[in-house]
Structure formats: C-alpha cells, structure tokens
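Sharing a structure here in structure tokens format.
For this view, one protein chain was removed and the others were kept in their places.
Up next, subunit A:
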Amino acid sequence: MIPKNSRSVPLTLIIWGLAAIVAFLILFPLWWIFISSITPAGELFSKPVKYWPAHPTLDSYRYLIKNVGLLPKIGNTAIIVGLSILIGMIISVMAAFSFARFRTRGLSIAVGFLLASMLIPDVVTARPLYDFLRSVHLYDTYTGLIILYISGILPFTVLILQNYLNDIPVSIEESASIDGCGFFQSMFYVTIPLLRPALATVCIVNFITCLNNFFTPLFYSNGISVLSTAITQLPLRDNMYAVPWDLVSAMGWIIILPIIIFVAIFQRQIMEGIMAGGVKG
C-alpha cells in the first residue's frame, strides 16, 4: 500500500478526476429528474435542451398532494415499512440466534428452506398467494401487506445476522452464564449489543428494500397505496399514450429523496456494517 503522503500529484489528480466522473454519472440523473419535476409540461421536451427551466414551478408537487393523495401514501408507507422492519427485525434476531446457537437437524432444514425461499421469483407465487390472502381476508389490509413485506426481508436478514452471530464466540455467553446471567439476559445484555453493526446494516438495507418494494403493494392491495406504486396512479393526459413526465419526475424525486437522505445520514454505519460482516477471522 502506498503511504498517503507519498502519492504523486498526477496520481492524486487521476483519483480525483475519476471520483468526479463517477459522482457526475451518479448525480446527473438525479439532477435531471429534479429539473424535470419543476419544469412545466409544455417545456419538457423543448429544444435546445435546457439544464434549468425558464419557468420553474412546483405545480407538479402541488398536483401530487392535492389530486394523487401524496400525504396518505406517505402515511401508509411509514406504517407499513416501519412495522415491517420492526417486527421483521425482532423475528429475525430470534431466528438467527436459534439457527446460530442450537444446531439440530430440524433447524438446519429450516435454514435451508428459508434461504431457498430467496430463490423463488415473486411472480411464481403471486397468484396462489393472491387467492390465499383473499380467502383469509388479508387482501388489501395493512396486516396482509406487513406479513408479505416481512416475509420478503426475513431470509436476507436472518442470513446476515446468523453469519454475524457465528463469528461471536459462544464462550462470551458462557462467561455471562457463569456470572449469573439467564438465557434472555445474556441474549439481550451480551449478544445483541455485539450485533449492533449488523443490525444497523440490515435495518438500512431493509428500509431501502421495503421502500422500493413495488410488486407486493401493487399486487396485493387496491385501496392501500404506498409511495412506490403511486407512480402507476398518475393521471392520463389526453390519450392513453401520453405520459405525464412532469408528474412522473416529481413522484420519482419524492420516492428517491428519503433513500438519499437515509443513506447520506447512515452511510458510515452502512460501510462499517458491510466491512464488519465481510471480514472473517
């Protein structure tokens, strides 16, 4: 590894140049979505291309709030995503702990099934699940959606937490036990605090996964609309082929924004979590 202070100026410039190119490639589409969202519909495709609209407007956002029910959608998203992550994490921690600490044939098979479920595409199970949810009156309900969201994040979360738990020596819990800790005490006071980096990482990843989930809320509900599916409810213009790009951009920006903010705030935890999970030894 080259020490920091021994880097030559050209090398530093190349590194910064590459970083600037990558940053531009990532940021330009976001900038373009934002610009499109504040450009009046009639100016969207004007030539020459404008990188800042002549008449910027927030009409698209106003329309989304007034006519597309943006605020209830944000509320629904918060309820469903929040509860899914909360309940999902509780179940995942307990499951991962069991899988990591109690080695039985049955649990090994259970892990296998859980992980195998990640390989099944959503569309394969969609129709039977649709019929099932209707038959148990969970179709188009918060409960039904939360269960489906949790089932979506569970395998990945359990996998990560179990791997992390495998790296925490059992002897630590045994020492706690010798010091008088009961089973749950050692779990909550000793093991779970050690799991924090992994918990932070899966929480963040699950948040993004849930927020981006399009198929589940679209297919398994009619009345409960969330942000990710709102884009399918934008009004048609004049004919069925005319796409309201100004509204699409505004909606896209609203969907992207929480993810950007979340990642910007927690990027250190994400990196730490990934690094911690990635280094064995």
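As a working rule, contacts are C-beta pairs under 8 Å (C-beta built on N, C-alpha and C of every residue); 3 or more make two chains touch, one makes a residue touch a chain; residues count from 1.
Please note the rule applied: contacts and distances are computed from a predicted model.
**Student:** Out of "protein-glutamate methylesterase", "Sodium:proton antiporter", "Extracellular solute-binding protein" or "histidine kinase", which one is the UniProt protein name for the chain not included here?
**Tutor:** When "protein-glutamate methylesterase", "Sodium:proton antiporter", "Extracellular solute-binding protein" or "histidine kinase" are compared with UniProt, the left-out chain turns out to be "Extracellular solute-binding protein".
**Student:** Any idea which of A:W32, A:F113 or A:F188 touches the chain not displayed?
**Tutor:** A:F188
**Student:** Given the contact definition stated above, which residue among A:L13, A:A78 or A:V136 touches the chain not shown here?
**Tutor:** Per the contact definition at the top, the residue touching the missing chain is A:V136.
**Student:** Which candidate, A:T12, A:N67 or A:N212, sits in contact with the chain we can't see?
**Tutor:** From the options A:T12, A:N67 or A:N212, the contact with the absent chain belongs to A:N67.
**Student:** Which of A:I38, A:A176 or A:L234 sits in contact with the chain that's absent?
**Tutor:** A:L234
**Student:** On subunit A, where is the contact patch with the chain that was removed from view?
**Tutor:** Residues in contact with the chain left out: 40-42, 45-47, 63, 66-69, 72-73, 75-76, 79, 83, 86-87, 90, 94, 127, 130-131, 134, 136-144, 146, 182-185, 187-188, 218-219, 221-225, 229, 231-243, 245.
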